[in-house]
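The structure appears below as structure tokens.
Only a single protein chain was left out; the remaining protein chains are all shown in position.
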Amino acid sequence: MTVNRPDLGLPPGSLVYVGDRKPTETSLSIIGYDPIGSWTRTADTVEELLSYRNDAGITWINVNGLDDLESISKLAQTYGLNSLSIEDILNTEHRPKVEEFEDHLFIIAKAITWNNEKGPEYEQISIILTNNTVITFQEHPGDCFDAIRKRIEVNAGRIRKMGSDYLAYALLDSLVDEYFKTLDKLGQKLEEFENQAVDETGRHFLKQLQNVKQQVLSLRRIIWPQRESISSLARLDTDLISEELQPFLKDLYDNILQCAETIESYRELIISIMEVNLSSVSNRMNEVMKVLTIISTIFIPLTFVVGVYGMNFKYMPELEHPLGYPITWGVMVLIALGMVAFFKRRHWL
Amino acid sequence: MTVNRPDLGLPPGSLVYVGDRKPTETSLSIIGYDPIGSWTRTADTVEELLSYRNDAGITWINVNGLDDLESISKLAQTYGLNSLSIEDILNTEHRPKVEEFEDHLFIIAKAITWNNEKGPEYEQISIILTNNTVITFQEHPGDCFDAIRKRIEVNAGRIRKMGSDYLAYALLDSLVDEYFKTLDKLGQKLEEFENQAVDETGRHFLKQLQNVKQQVLSLRRIIWPQRESISSLARLDTDLISEELQPFLKDLYDNILQCAETIESYRELIISIMEVNLSSVSNRMNEVMKVLTIISTIFIPLTFVVGVYGMNFKYMPELEHPLGYPITWGVMVLIALGMVAFFKRRHWL
Amino acid sequence: MTVNRPDLGLPPGSLVYVGDRKPTETSLSIIGYDPIGSWTRTADTVEELLSYRNDAGITWINVNGLDDLESISKLAQTYGLNSLSIEDILNTEHRPKVEEFEDHLFIIAKAITWNNEKGPEYEQISIILTNNTVITFQEHPGDCFDAIRKRIEVNAGRIRKMGSDYLAYALLDSLVDEYFKTLDKLGQKLEEFENQAVDETGRHFLKQLQNVKQQVLSLRRIIWPQRESISSLARLDTDLISEELQPFLKDLYDNILQCAETIESYRELIISIMEVNLSSVSNRMNEVMKVLTIISTIFIPLTFVVGVYGMNFKYMPELEHPLGYPITWGVMVLIALGMVAFFKRRHWL
Amino acid sequence: MTVNRPDLGLPPGSLVYVGDRKPTETSLSIIGYDPIGSWTRTADTVEELLSYRNDAGITWINVNGLDDLESISKLAQTYGLNSLSIEDILNTEHRPKVEEFEDHLFIIAKAITWNNEKGPEYEQISIILTNNTVITFQEHPGDCFDAIRKRIEVNAGRIRKMGSDYLAYALLDSLVDEYFKTLDKLGQKLEEFENQAVDETGRHFLKQLQNVKQQVLSLRRIIWPQRESISSLARLDTDLISEELQPFLKDLYDNILQCAETIESYRELIISIMEVNLSSVSNRMNEVMKVLTIISTIFIPLTFVVGVYGMNFKYMPELEHPLGYPITWGVMVLIALGMVAFFKRRHWL
Partner (left out) sequence: MTVNRPDLGLPPGSLVYVGDRKPTETSLSIIGYDPIGSWTRTADTVEELLSYRNDAGITWINVNGLDDLESISKLAQTYGLNSLSIEDILNTEHRPKVEEFEDHLFIIAKAITWNNEKGPEYEQISIILTNNTVITFQEHPGDCFDAIRKRIEVNAGRIRKMGSDYLAYALLDSLVDEYFKTLDKLGQKLEEFENQAVDETGRHFLKQLQNVKQQVLSLRRIIWPQRESISSLARLDTDLISEELQPFLKDLYDNILQCAETIESYRELIISIMEVNLSSVSNRMNEVMKVLTIISTIFIPLTFVVGVYGMNFKYMPELEHPLGYPITWGVMVLIALGMVAFFKRRHWL
């Protein structure tokens, strides 16, 4: 857990990529649509990309990879972003936020994907919303927006009939939908832990549970600010978001709130599992020690008895007695039975 | 504990049933009443159902089962619900809420019933309130509204004299009354746990208590948002709720607040029980170990003594002494008594 | 700990006694006073009681016992209470509150008395305040208001000179004064626990402490809402409470706040006691085990030594040696002393 | 920990001394000053005291000891205090507060002094502030105001140039300055505890730490309300406090806030110390048990071996063998070394 900030000490607004992975090469694509039709292009340069623009309908520009600082900066400046916002796009450890500017909204959101080895992985998705354009900046190729591209292409749902604000909403909505998948994976994992909590007494159970706990806490550090940011988006008083979008934002808020509450319930569950496991480990250990100690305790007095008749005194009348040996056995059996009875009566056996 | 969301990735407002149980077949019924009389019908189709409507009095339409998406959607649209609300009706994992629309209120509430095997069970009850109609959507047949139906039929209390808002209130009130029954069951269970906490040292006591704790926490996750939603209902400034209803909503709020406070006291009680039990388990174990160790400690020096006189040295004057054996016994008895006295003086016995 | 609500499922405003004790028979009394004089009457019926009323001065009607639903209802309706308030009077598990109505205030408060066996006991005191009348409903005969009755009778303090609002305040003030007595009893108990915490290692110490903790928590569940309700009373903007009463209400609030803070300090003290006790129990146990184990460890090597010379090999030169036996003793003494020295150096003895 | 309230049940405004110590005899003094000069008098009666008053400058009346109820009451009434305020002056367990009246402010503050045996001791200082007079009521003789008296006498700083509000501020400021001394003593104590936490495993370490914890918590119960009360003083909109005083009150607030934050850091430190100590105690105990058990385990198999050759069977070939004895020794040494090696490899030694 380290803080990765190569930009520290630079003048405010310096453009440096900040993140825990090497930035991928930048690739550009653009989608245009209106109620009547839609088209898609990919471009090699920002100039080419901008030449495809068409003021008539809605334009969605997508940038994958934050490697080419110059192109990103040029594109961002074309749409009026200040250097601080560009800096934030490149700082992929930024917390989710919504910032209002005169002619655009600047939204930082997070995509969460589940990696079977490493748990949840985060990708920063920066969204610029102007009155007829949405620009998305992604850290890496690959996203959960294909269903939206499909809906635009085949004119499904209301997306083609609505403005750029609806597109931005749809993107956020599909990000949040993805969160549920990660939550579901974590939920399944926790269910397994819950089932093993009584029986699993090894040293690594808790270590692994703590691992999952750290994952839950890292999710929480993403989802709570995301919830806050969606809530502030819904309360924003701006022309960029039409009145018509309100119910959709409220629905989106309902969803992210459910994520947040699920995260809280996971935390409580983890605490429960830990408590059950710790008490189970100690109960089991106690049980082992108890049985073992009981065995010892039964034999110790008997060993004393046989020690007594192993002594070499010249004058020990018992040793001469013809029934000395069997009587001693009898006494020892009685002692053993007495001990067992005593333990039974005290419910220690 | 998993998140069940088959609707994820679909366009907002897509109609899919979301829940942890198979949806039951849809069945429709309608009740009409005014101060003078009342009537009841069941219907096979939405068209049939709607044909029974009568604008004069108050109408209560009840839908059991969320299987027939088309009928539900048709009915909902007849009363002006948007697709997001319909989606919420079908998402039976939705958190309780109140949403205000131009001509109706949309309320999501939860019925809680006690299942002797599984503990509390939840059923989502979605309520649509217009100025002369209440529509309720239930996941399954069977509810706690029969007393209300009876009151309408026999004209008991004020229900027939008041508006649709009173009907919606009465439904919520009877849901909250049901919560107390579940709380009572949990309270009885906790009382049993409390009585066993000192004596029950088995490994499964805590596991079962954690089970109940999870039930209490799941109840909490329902009751707190329900409290919030009833509070917002009481503060709503809308024509759909008459001034006359205010004292009833306040009373309802008192009730749900009592539920919430009871839940909190259960949490505190569970913590107490856990603390008592853990300390009891460890005290009892310590007791066992103590007695056992004391027995061992008394016999270990004695075994040493008899070992000494079991040695085969040629020249051991004690062995030849005629009183060697009885004197040795005397010494051993003294050692044992000394040990016991020492333990007694230190309050270890 | 169970929820006792026989009224569940009944229409709102149904009159049923709700409480954990059998309701006592209803008995009625009435006191009238003005700056010049005062009088007292008891009555058998509500009609008789009401016939004693005198509009000139201030009237205080007291009802002990909630058994006679009809009389209570008749009396309450005479003073304009709605059925929901009457229902609350009968629900003796209701949380403290203040409700404002057009011509009266409805106050639910709690009397707390200390029972030497069971700890704090609660009695619900419902207070109706109109512009010239106070009505109090008590669960049982017996209260802490005798000093007030005396002050009215002998014209002590300012009570006879002031309005019905001052009477209601005086009642609440004497209830809160009683709280301090219960807090004092609990404080004494906690002091005893604190003194025993280091020495008391029995299994029931913690159980009893948890008992007191539950009592403290139950007090807290009364005192915090009571504090809230007194605070809202002081902030109420109503003609029923004269400006002149404000400093008294503020003083009352100071008092209940001190109760609340005392409760919080008790909770912290209980946690301290538990921590000290738990660590004391474990320290003492460890001490026992340590001394016992040390004894065992010293004798085990010695027992080995004597075992060696108990072997029956034909050729064991030591056995033949005339000083074999005393030398062996010497060696054993040296081993024992060496062990003790080792333990001492490591500070285990 | 008990609640000391002899005034309970008395009519509101009854004058009774409430506190945990016998009230000291009342003694009166008066200081007058203006920019030009200053004078000091002591008095035997309130009448004498009041005769010294001089309306021209600022007057500071100090009352030590709350024994003489009549004098205190007379003095207080001269300055327009109502009986509830007088009651609060006498209730030395009152929490810090600021109350605004038409022509005076009533301030309850606490002096904290460090007693080397008992830890922090509290004295209630009630301050009345009118437009040209400050009256202070103290429980006992002795205070931290001598530096202020000196400043008035020698005309140091701005005190002689400013109004009565500055005097009241100066008093509070020197009280808060005293808090730091107590905090410093506690901080030194905690540093000692911190240094001993790893080595001190006795049973009384935690008891003493809990003692300090209780002192910290009692300080906290004074300092937090004091902070609140100073904050409300700074936000008060009254003619009694001149605009000029604002920066001083803000500075005072900074100081009391630092006290409050220091207290919180002490609480966190105490928790740390407890955790380190508990784990240290248990680690050390485990270490002891481990070494002891290892010794036992090594000798137990050896004792078995010598037991084998102590058996008296007629036909035991090893016993006859001339090298039986030395070979047995060899085997036993090998077993012992094997055990040690096994323990070493598992890092148990």
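Annotations for the structure displayed:
By written order: A, B, C and D. Residues from 1 in each chain.
Just so we're on the same page, a residue touches a chain if its C-beta (ideal position, glycine included) is under 8 Å from a C-beta of that chain, and two chains touch if they have at least 3 such contacts.
Keep in mind it's a predicted model, so treat the numbers as computed, not measured.
Judged over the whole assembly, touch between the missing chain and the shown ones holds for A, D. Residue in contact with the omitted chain (choice from D:V16, D:M311 or D:L337): D:M311. Shown as candidates are C:G119, C:G163, C:G187 or C:G310; the residue that touches the absent chain is C:G310.
Checked against the hidden chain, the listed residues D:D44, D:D103 or D:D184 yield one contact partner: D:D184. Residues of chain A in contact with the chain left out of this view: 1-5, 8-14, 82, 84, 87-88, 93-95, 97, 99, 201-204, 206-207, 210, 213-214, 217-218, 221, 274, 278, 281-282, 285, 288-289, 292-293, 295-296, 299-300, 302-303, 306-307, 309-312, 316, 318-320, 322-325, 328. Residues 144, 147, 151, 156-159, 169-170, 173-174, 177-178, 180-181, 183-184, 187-188, 190-191, 194, 197-198, 247-248, 250-251, 254, 257-258, 261-262, 265-266, 268-269, 272, 275-276, 279-280, 282-284, 286-287, 289-290, 293-294, 296-297, 300-301, 303-304, 307-308, 310-316, 346, 348 of chain D touch the missing chain (whole complex, contact as defined above).
One rule holds in what follows: only the chains that are shown with their structure count from here on.
Superposition on CA atoms relates chain A and chain B by a rotation of 70 degrees, given as a multiple of 5. Separation between the centroids of chain B and chain D, computed from CA atoms only, is 43 Å. Touching two or more other chains at once are residues 310 of chain D.
Taken pairwise by the contact criterion, the protein chains link up end to end in a single open path, with no chain closing the loop.
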